[in-house]
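Handing you this structure, nothing more for now.
Yeah, one chain of the complex is gone here, protein chain that is, but the others are all in their spots.
Naming follows writing order (A and B), and every chain is counted from residue 1.
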Amino acid sequence: MSDHHKETFLNKYVFSLDHKMIAKQFLITGMLMGIIGMLMSILFRLQLSNPGESFAVLEWFLGSKWAPGGILDPNMYLSLVTMHGTILVFWVLTAGLTGTFANFLIPLQIGARDMASGFLNMLSYWFFFVATVVLLCSLFVETGPASAGWTIYPPLSALPQAIPGSGLGQDLWLVAIALFIVSSLLGGLNYIVTILNLRTKGMSMSRLPLTMWAILITAILGVLSFPVLLSAALLLIFDRSFGTSFYLSDIIIGGETLHNTGGSPVLFEHLFWFLGHPEVYIILLPSLGIVSEVMSVNSRKPIFGYKAMVGAMLAIAFLSFVVWGHHMFITGMDPFLGSVFTFTTLLIAIPSAVKVFNYLATLWKGSIRFTPAMLFTIGFVSTFLTGGLTGLILGDSALDINVHDTYFVVGHFHIVMGLSAIYGMFSGVYHWFPKMYGRMMNKKLGYLHFWVTFISAYGVFFPMHFLGLAGLPRRYYTNSAFPMFDGLSDINEIITFFAIIGGLVQLVFVFNFFYSIFKGTKASSNPWKANTLEWTTPIERIHGNWPGEIPEVYRWPYDYSKPGADEDFIMQTEPLKEGEIEH
Amino acid sequence: MSTSKNNTSKQLLWVGMAGISMFFAGLTSAVIVRSAEHGWNSIDMPIWFWRSTIAIVLSSILLIIAQNQVKKGNTPTVYIVGALVLGLFFGYCQLMGWKQLTAEGMYFIGEGSNPASSFLYVITFAHLLHVIGGLIALLVTSVKAVQSKYTKENYLGIELTSIYWHFLDLLWVYLFVFLLYSVK
Partner (left out) sequence: MTNILIALVLILLIATLVQVLRVSELLSELKNQDVNEVTNKDNATQSRILLIVGTLFLGSVVWQFVNWIPLMLPPASSVHGAVIDSLMQFTMLLIIFVFFITQPLLFWYGYKYNKSKENPIAFFYPHNNKLEVIWTVVPSIVLTAVILYGLSAWDKITNADTTDSQIIELYAKQFDWTARYAGEDNTLGFSNYKLVKGPNQLGVDLTDVFAQDDVVIKEVHLAVNKPVLLKMRSRDVIHSAFLPHFRVQMNCVPGMITQFAFTPTQTTAEMKIQEGEDFEFVLLCNKICGAAHYNMQMKFVVETEEEYTAWMASQKTVNNTLTKKQ
């Protein structure tokens, strides 16, 4: 396929229809937002571990209105917590993760020229870009950005009189999220249709790399769950701006008696979490897929239990739709419902456990090559285990009573999302960087990045479980108002210490990434000696991916160290030898 | 090349419609939850919404005929334009329906509003927004039909417009019956 349009800067780098460029747009936007989100967490951690102390850096970043005399304003604290969550959950771990790897890998791994609709794909990025601009603008409004938590429960998120951030800041947040959801849906359409329709000859569904399965399932989850968040947000917009009573009832705020009756905040919670729970699997699944790939390539072994891995992902996806109530055990809902959600939530542990055992079996008797990507993959397994296990406590309604909304939850979700899913993302970047940019990322900086991150991140989030078991609630501006928490200040200081180190070392990654784009050592077209189709493309990256015909596929992607082979890998494009049996 | 593009375009549309369905599933679930609580009024469904239902069903039928015609090699133009006209009439009926509601004291917000009326407005409004997309598609298809751009071999545009329009039709019928039952 040849391209007749003249390549201008605009249509090569800005309004590109090429999936590889769109992927990089998502990646870089995601990285920049990640830096902003991380910075926010450092700022509010400073406040938490040193309440009442003045920090010049707070005033430097936030100005004298929100950090007068270097002391963080309590409303801004809640804004930072809200925006940190919003940016990291949606912008980095959803758009940054799926947007990058789905766009980059799908055509390359299934053997297609590009996505089913390059135009919809481009739109998907530009909606995301506009959403980003709107969200960032909300940081600068006079009454402050949204501050009712990333979960924006009404009435707090509906009433500016309840908290200043629920004014214009919340409006902009809602507009940004609506645009974000549209972006996500446009992307999802492409991912599903392309994987189902545009596979090359020989690429049956059972020969798909696990990354493709993961992304396909993620996209289906997204199409079915994001629109429900849109409906929840729409009704919230009406309550906020048009005086309806979908969520509001019996309220006196700021001395004013409101007219709303008959609304239910719990309705919002149901609609929100109907997306909210699948959302965390939308975040996790692509990383599960990436890690399967990286682990196999770098252990020089097939991923153990391909069918079981696919089955487990399908089970997780299906179950993810029926567990949302575990976020709502103490909302006053019918106890019977609570039992149902406990049951389904604990069930989800089974396919998750199966996946972990399969990963361990993949490593067993492997011949492991420790690239930075592989280290992050091993880190993924460790943190997914840790975070998954604490989920057993939170998913049990009786136990949740005393740990709901405490630091126990904060520890849990950061370990599964902020560690596991991000490690998957890092792993993917280090692994596919040569394919994206034709150069290698620096190995030593990669090692440094991994070890400091691995140690600091556990240093930040593991202790949080103890804070939670000591009864410490989340989203508290300071812990000094209750004498019962005085003994916990040492733990808080340790957490902040590791948070600062962990935050700073991410700059090493950012530096490595951008330096290597321009000055990294040139890569060969298959530096990791991997089997999948993307490594058969020329290193210079062209529109349409392959210069001639798209290669045909003859086998599954995991023929590593297959007995009887000449090398320890056989690419999918290699026809079966005489007498060779396909796995 | 065209068959695979046909397939992918249609599938893109199907997946998109699945997403839109979930959006309305969210809204109708909200109605179910809310209507079980106290303070849920009953509303007489405006006669205009009955008329709009007939209009959209008829317009879908016209599109089916249009597609059959083009398959046989005849011109589908009059049927597509007819569907467009009925679609515009659907929009008009919706607006008149809202006008009738306010005349009867059922408002969207403020004094005179109640949860049932608020939901009625929100859901019909959300549907109409999606119908606008369908009307644009019908307009484009009509123009192309007038220009004789569709042949027996290639009438993908009519197919896509029809699929989406039938979806809007069925969605409306579902919402209409659902609301009829919920606010009686």
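Going forward, a residue touches a chain if its C-beta (ideal position, glycine included) is under 8 Å from a C-beta of that chain, and two chains touch if they have at least 3 such contacts.
What you see is a predicted model, and the numbers here were worked out from it, not measured in a lab.
Novice: Need the list of shown chains touched by the one chain that isn't shown.
Specialist: Listed by label, the shown chains it touches are A.
Novice: Taking the full complex into account, find the residue in A:Ile71, A:Val266, A:Ile501 or A:Ile539 that is in contact with the omitted chain.
Specialist: A:Val266
Novice: Of the residues A:Val14, A:Leu32, A:Val322 or A:Ala353, I need the one that contacts the missing chain.
Specialist: Once the missing chain is taken into account, the touching residue is A:Ala353.
Novice: Give the residue, chosen from A:Gly70, A:Gly438, A:Gly471 or A:Gly544, that touches the chain omitted from the document.
Specialist: Answering carefully, the residue with contact to the hidden chain is A:Gly471.
Novice: By the contact definition given up top, give the residues of chain A that touch the hidden chain.
Specialist: 74-75, 78, 148-149, 153-156, 159, 162-163, 248-253, 257, 261-266, 299-302, 304-308, 330-332, 335, 338-339, 342-343, 346-347, 349-350, 353-354, 356-358, 360-361, 363-371, 375, 378, 381-382, 385-386, 389-390, 392-393, 396-399, 401-402, 404-406, 440-445, 447, 451, 454-455, 458, 462-463, 466, 469-471, 473, 475-479, 481-484, 487-488, 491, 511, 515, 519-521, 558, 560-563, 568, 583
We take it that only the chains that are shown with their structure count from here on.
Novice: Residues of chain B touching chain A in their complex?
Specialist: 4, 7-9, 11-12, 15-16, 18-27, 29-30, 33-34, 37-40, 108-110, 113-115, 118-119, 122, 126
Novice: Looking at the complex, which residues from chain A come into contact with chain B?
Specialist: Its residues touching chain B are 116-117, 120, 185, 188-190, 192-194, 196-198, 223-232, 234-235, 238, 242-246, 261-264, 267, 270-271, 274.
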